[in-house]
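The complex appears here without one of its protein chains, the remainder shown in place.
Here is subunit A:
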């Protein structure tokens, strides 16, 4: 790379500083001979996940940006496999996201939603969330959303779909913009700021030998973002002592007309969620302790059914069975244990609280009944079980400075969140929307879109919003995972549990509205988060009986 000023140009520079006679200088007289292998771009996006692809699409679908800006996206994997992805109908990929109505509106506005395969999208109409200790329960539905927003009909809380369906849709939309360069099957070997007088623009060396120089480098490259590292941006956060187990589950169809419902139960080990994908399939997200998660990778449908139904004391027995058995526990043994636990709790075999599907009951999937439970899972899609660690992280800033200037982070590169509120992907899409809006405004003012001044509106729009959501979700996770007796007692007695669940609801419903309704919904959410701190206060009040030591311990437990 010969990007530093050549000797001839240095001479020019000297002449400049001693120039006494008026002379016309053009920028070209300074321009270095750029080796032909260096390609110049205005925006280079690293990462072809949902956030990176959405950013490329959003930028390209803005005419002012497309007319003035060259765009490239680099992805280490094979984008053709995503573009040509297909899966037999009725089966699903295990990485699923809930797309809020705001996110969906944004995807629609950039022309991508039309390319998302509709038959693989489920409209979520109802949601049931309850506490694993007290069974205190809260329900919310799309009809409630309507009354919250006070304007128009909102037919769904969110759309559930596979990330691959979204990524494929974005790639198909990008077909409309041949000028956007998609460089896949190629890794970023190195990123350097130019040296000397060339302005310190980021310069990327790719594994195929190419060199790219870019005005703006966007990291959509996940938690271990190389762009973040290049920019020298530090990350604040911690790993939760929690892993998520995901899987695609099958069940019998419900009664016709039953609203499509998501279920989430807060167990002391973490929340377990049932996210519907169709009438007969749903996605599992079970957040739990790492050693349990490892054992659960060989999970059985009965175990999942039990996790939504059995009291926590019996869940502990099941965990022991799962962990203690030297050889793998057989489905029969697990079913036997569950049946035994149900008997001891007096749960009738055919009731909605029973986890074992009775052979002759022509099961209707378990919808309805006195306690609203998810349909009984009958099978797990082979090969769909996977696990990954959960962590809270927030980059200290979203745009680089100094030696790491001309950089911006979006999506998981900027923040990672506990999945309990289903907001991870939506936060990334909101980043993308804000950054592309910021770039659109900048090009219309002739700004250098890599400059700090041009990029500042982006973190101003997103940083605090993301921070609120991250901290609300983090507080909830901690409140529910604590095993400190006074807090647990307060929860099991139903004390303030409704308040806590209201806050869960608020976080889940956040951004559920459309466009302009976001702020009013946020107010509800903020009230919910208030609810969390109220709950903490009441737990503290309980502890006051135990003494100040107890209170300090609670505070520590919650602060941990």
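Here, a residue touches a chain if its C-beta (ideal position, glycine included) is under 8 Å from a C-beta of that chain, and two chains touch if they have at least 3 such contacts; residues count from 1.
Convention: contacts and distances are computed from a predicted model.
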Among "Ubiquinone biosynthesis O-methyltransferase, mitochondrial", "serine C-palmitoyltransferase", "Prefoldin subunit 5" or "V-type proton ATPase subunit F", the UniProt name of the subunit that does not appear here: "Ubiquinone biosynthesis O-methyltransferase, mitochondrial"
Option from A:215, A:341, A:394 or A:477 whose C-beta touches the chain left out: A:215
Option touching the unshown chain, where A:81, A:316, A:345 or A:460 are the choices: A:460
Listed residues A:201, A:286 or A:463, member touching the removed chain: A:201
Touching residue (missing chain; options A:88, A:257 or A:446): A:446
In subunit A, positions touching the absent partner: 13, 16-32, 34, 40, 42, 63-64, 67-68, 70, 197-199, 201, 215, 401, 442-448, 451-453, 456, 460
